[in-house]
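The structure follows.
Heads up, one of the protein chains got dropped from this complex, but the rest are sitting where they should.
Labels A, B and C are assigned to the chains in the order they are written; within every chain, residues are numbered from 1.
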């Protein structure tokens, strides 16, 4: 479930820090794949991070902090719409860039509410591309079981490990034969 | 409430038609500013179009139509999320490009449900830029009365003519002094 | 030879002027298709403009001008690399946005020197898309004679009217059968 979002976040943090600037990195408290409070990438690099759950108030959390040059948020689809508004307000009244990395839609093609809020309010949207098994650009996230069979039931958020996810293009998403076995 | 979305749609239609290709153009039935079924632009050019209301089933509407090279939709924020899914499915199973033009958020910064669905599912997102009165890039839509005073109450969709809209940047959106009188 | 660049320029000028801001519009003095000093669009709208030839010094030309909110340049592939440096310097030392519209390559796929300089120095690059007759995105410019036959000889800049241009995708550009008759 990773097109390179986490490595992109780690690179941006590195760019800021190489200029002696402070960044503050959060990831979702839900994400227990590699341990809470770590932004991890498939390529290897990782770093410790703060975590957010649905109750964190970012405006409160950032009060009294030393001057920040950038706030970076991984797994941003798990933000609540209220948290996205807090971050939007911080960016525009506190003059600190906020860069969020996440996926747009769940295994049924439905929006994550936080992702929809980010897409609605962001000043700038950038796509991190990955490919479908068929070779086209992947835009959708399909849930499969351990045998690679597609699952179309269950909660929007399911702990990875029990379920797995693969990225597909829109055409494969609607095809009977999806997913392609890896 | 127009950064150039309608003129962009008209240009794309022109590009396809100059190659002898068929396009099908829709606008919202809600939009009675210049008459139902017309895509209009501030710069002058306009063209007649089909309209959609919230009940239109695009899959049904396009059955039996001659081959289309492109479907173009203006005022796309008024699509329902179900209609966006229909269009997404048409694009990926019927192999016809669907290009939608609209705004993202209402006068309070809340998502239009159809816009959120489009942002979630689109294969490609492009920004049509306009400026805030302060000179920065405008990303928000503020509702004002006839005297130019900001209005922060009322329904998400209000007929233009009674209310007016101005585009602002995020900073001016959160500022006490917004909107700038035009 | 127009994917909508001129209409995009006219819309941006309109956006600035609707906020009471001053813009300064130039087009190439070479472009005599519709008369010197007019930015014209296929959709109809047009406006008078200043012109530049290869000798104009933009820094000199803009000295003593009233405050500008934007400089807009059409047919920007005809700028010299030196003029592009002048405009880049103006943008970064004079704090005025400069937006240039043009094509990238000539009928043989070779760079226009001014376009190459713009692509090298621009802070932001945006594509205005149009389609090839085959339906793919057009990126190349093919020269044809009055009968629609491809011409692969002649000067980089030839007055339109004698020659015509069509946009093609990269695949059609390399194909024997290009251009498609319109």
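Basically, contacts are C-beta pairs under 8 Å (C-beta built on N, C-alpha and C of every residue); 3 or more make two chains touch, one makes a residue touch a chain.
Worth saying up front: this structure is predicted, and the values here are computed from it rather than measured.
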Contact set of the excluded chain (shown chains only):
A, C
Cross-chain touch to the chain not pictured, restricted to C:68, C:99 or C:115, is C:115
Against the hidden chain, chain C presents residues 85, 88-89, 91-93, 104-105, 109-111, 115-117, 119-121, 123-125, 127, 137, 139, 169-171, 173-174
For the chain that got dropped from the picture, name the residues of chain A it touches.
3-4, 7-8, 10-12, 14-16, 18-21, 42-45, 69, 129-131, 133, 135, 182
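One rule holds in what follows: only the chains that are shown with their structure count from here on.
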Would you identify the shape of the chain contact graph, picking one of line, ring, star, complete or other?
line
In whole angstrom, the CA-centroid distance of chain B from chain C equals 28
Residues of chain B that touch two or more other chains: which are they?
none
